[in-house]
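Sharing a structure below in structure tokens format, with a few things to ask.
Note that one protein chain of the assembly has been removed; the remaining protein chains are unaltered in position.
Then we have chain A:
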Amino acid sequence: MSDMRTPLKRARGMGAAKEGTGHFWHQRLTALANIPLVIFFVGFVITYNGASYEEIRGVLANPVITVIMMLALLSILYHMKLGMQMIIEDYAEKEGMKVLLLLLNISFVFILGVVSFFALVKIAFGG
């Protein structure tokens, strides 16, 4: 009897990352979002490089700055996760090592995300 499954059903879960074009699409989406966010970030660093503690605390407590910083971190960290995932899938030959590195990759971006978000929230609320 012939296979009743559609070609899409047979292809699903078969890629190196067990997913389809989602990775490609999200990488482009975050790449596009990163452009204005990174330009903002570079502008921020140019403006406030070497500024005093009090001045930096004041600027980072500005709600607009906090929100843009958080958006930038979200987009950048997700983009990082996707990029490193691709590198791991390209070079890690053994399945066990690949899974371990993929787990470390996800853990790394989550830790950075939570630490930086906590710091930004603390500064925003004047802690």
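The working rule: contacts are C-beta pairs under 8 Å (C-beta built on N, C-alpha and C of every residue); 3 or more make two chains touch, one makes a residue touch a chain; residues count from 1.
By our rule, contacts and distances are computed from a predicted model.
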item	value
Undisplayed chain, where the name is taken from the UniProt record, one of "Succinate dehydrogenase cytochrome b556 subunit", "HEAT repeat-containing protein", "histidine kinase" or "NitT/TauT family transport system ATP-binding protein"	"Succinate dehydrogenase cytochrome b556 subunit"
Residue, one of A:11, A:38 or A:106, that touches the chain absent here	A:38
Contact partner of the left-out chain, one of A:71, A:92 or A:112	A:112
For chain A, residues in touch with the removed chain	28, 31-32, 34-35, 38, 42, 45-47, 49-50, 53, 56-57, 60, 69, 76-77, 80, 83-84, 87, 112, 115-116, 118-120, 122-123, 127
